[in-house]
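I have a structure I would like to understand better, so I am pasting it below and will then ask my questions one at a time.
With one protein chain removed, the remaining protein chains of the complex are shown where they sit.
Here is subunit A:
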């Protein structure tokens, strides 16, 4: 299954996606993080929260493009969801495929390991220890995943647990499935 996913998403990336220089993307993201750090006066926890919020707003709209481009149906299990996130989602939006590992025994929690991350190319955190302890530079991804998955009825918790920018060996993002939301009729409609 995973092999056919990879071929299909390669095809989408090659033929259906308009592309742009990744450096513009990296630099643009860098300038917003820097501005947030200034706006919140180096309160990195607030910066993390704001990045996640921005990511969430991106995620709830990004899923629409994802579905339109991929014709992806409903996933039968959270394991399949994980594969699709990595091999299709990350592939067609950022041209990377993070590894899926560290499954918990109940198959409700896994980690994404980023070997490369276009958001963090040529990035260095400030020398003060505070930034290295508190700031999750790529926290926008947490929000994107939460937002996008919520739109397909998956309520998840997501957080970074390590980041090479902080001096860790690898960048790891942990995803935990809380529950599958029920299809509900939006309030105010018959």
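Just so it is clear, a residue touches a chain if its C-beta (ideal position, glycine included) is under 8 Å from a C-beta of that chain, and two chains touch if they have at least 3 such contacts; residues count from 1.
Throughout what follows, contacts and distances are computed from a predicted model.
K.L.:
Pick, from "RNA polymerase II holoenzyme cyclin-like subunit", "ER membrane protein complex subunit 2", "Two-component response regulator ARR11" or "Trafficking protein particle complex subunit", the protein name that UniProt gives for the chain of this complex that is not shown.
P.N.:
Options "RNA polymerase II holoenzyme cyclin-like subunit", "ER membrane protein complex subunit 2", "Two-component response regulator ARR11" or "Trafficking protein particle complex subunit" narrow down to "Trafficking protein particle complex subunit" for the missing chain.
K.L.:
Among A:106, A:124 or A:184, which residue is in touch with the absent chain?
P.N.:
Result: among the candidates, A:124 touches the missing chain.
K.L.:
For the chain left out of this view, which of A:31, A:45, A:153 or A:178 touches it?
P.N.:
Touching the chain that is not displayed is residue A:31.
K.L.:
With the full complex in mind, choose from A:37, A:58, A:113 or A:152 the residue touching the hidden chain.
P.N.:
The single option touching the absent chain is A:58.
K.L.:
Applying the definition given at the start, please give the residues of subunit A touching the unseen chain.
P.N.:
17-25, 27-32, 34-35, 39, 50, 54, 57-58, 61-62, 65, 92-95, 118, 121-124, 140, 164, 167-169
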